[in-house]
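Excluded from the complex is one protein chain; the other protein chains are retained at their positions.
On to subunit A.
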């Protein structure tokens, strides 16, 4: 893989001709539109192309007599996108006829689901963001400044680019809620502020008068965990201190596992602490014995914690094991940043060796490596697989790093201070940057998924919806014991355990027979002579020995005697056989 060369466009900043694509209707967005108006607008803005395409692909009409409406035909790609493997269900593999019929019904149900979800695609109204250069215009996308992007998009989107200049309190660590609506920033000097960053409504702002190492939202915007000088504290949305977690001592980085309600703190003394915030109990705390843990991230797909170390390794941790589940040598120098994508397929790591490497987290294999300028630290991955790397004072955003099509940065932004934290906002084309000079909200067209599934995470959540979600989330809390590399393991037969049990059983063969210990109970009522007592002892000892031997013989028989291969079924004796 050739290193990326940053070629500056000729003559400094090139003048770019930009035409905005504004999808907001001319009248504004305040009123409900009629369906006709909406359709007209969509056709006008080019949003209705999908419908046109579909019309073309419709096959010749078959005989649909008796039906007023013709069923809409779905394209093969559409069906494939929603395929959950219903075709692989084989009803004939079931033993009884009843079960076969039942399985047929199930298969049918799954197939109908695929069609229904594929049909629902036409309801996706939002389009992905993009930067499309004109054909004759050969300007590079990374020469576009944030100011130009903000000027060329609609007003509502332009307000999403903003800067908070707080040079006296930095460098800053930041975090967004799961729905991407709320932002918390924490400056090294103790400045702490939480806000709804879209409306710019400030929840609270205060100084904790102590060093702040990291900030993290818990399951809602009402709880904020802050790693301070000694302990980790929990604040509410008004800045009131709710808890002081003294077990999380000298924490460098924080992570929150929303499905498990676990707050994870990596300590500078190499400890990893798991605290269940729903009951306030420490679930696990162990020394990783690998130095300061100041690089940490979670895999959102399986709740495994990844930590990066100065020796270039990345370790994967679960609360159920004091040893790392996996250790990967990622760089030949210290690891400075790790990020895992939402599906848990790719991991991006950056190191002091000026490389950004993309890994397959399921195979633990490197896919691609890119050379970056010096001063690489943090890294973040967006919903649409854009990778943002912090390079000194700059942030470079890349596209197609995971499939190896990346040749140059997509966007570059100079923050004016050393970058300390990067987070993409879910469901938005925005990258939040915490740096020495404050906070920058950067527009990255095409970073987020435009269509929200509000049952999963809702950026427009009301208070009552939040309350309901909180309760549902608590009811569905997964126990920490279930954290494993593959969350689907629970639906599979534990073959490993079965084998292990078998192995344990076989061990009986090779263990030396233990001495049988038996001391008869002292009974007052029968005063027996010494030899009688001894005889009684021997009887019991013999019994125990015999039981052990029986067990051993059973295993021996199982292990050493090969199962009989009966080619011929034993013939039954016929009554006339004696005459043969």
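Definition applied: a residue touches a chain if its C-beta (ideal position, glycine included) is under 8 Å from a C-beta of that chain, and two chains touch if they have at least 3 such contacts; residues count from 1.
Please note the rule applied: contacts and distances are computed from a predicted model.
Considering only "Glucosidase II subunit alpha", "Multifunctional methyltransferase subunit TRM112-like protein", "DDB1- and CUL4-associated factor 13" or "60S ribosome subunit biogenesis protein NIP7", the record for the omitted chain gives "DDB1- and CUL4-associated factor 13", by its UniProt protein name. Contact with the undisplayed chain is limited, among A:190, A:239, A:375 or A:450, to A:450.
Screening A:153, A:395 or A:436 for touch with the missing chain picks out A:153.
Check A:259, A:327, A:354 or A:505 against the missing chain and you find that the one touching it is A:259.
Interface with the hidden chain, as seen from subunit A, comprises residues 16-21, 23-24, 29-30, 32, 81-82, 84, 117-118, 120-121, 123-134, 137, 139, 144, 149, 152-154, 156-157, 160, 259, 300-303, 342-344, 427-429, 443, 445, 448-456, 458-460, 462, 464-465, 475-479, 482, 487-488, 490-491, 570.
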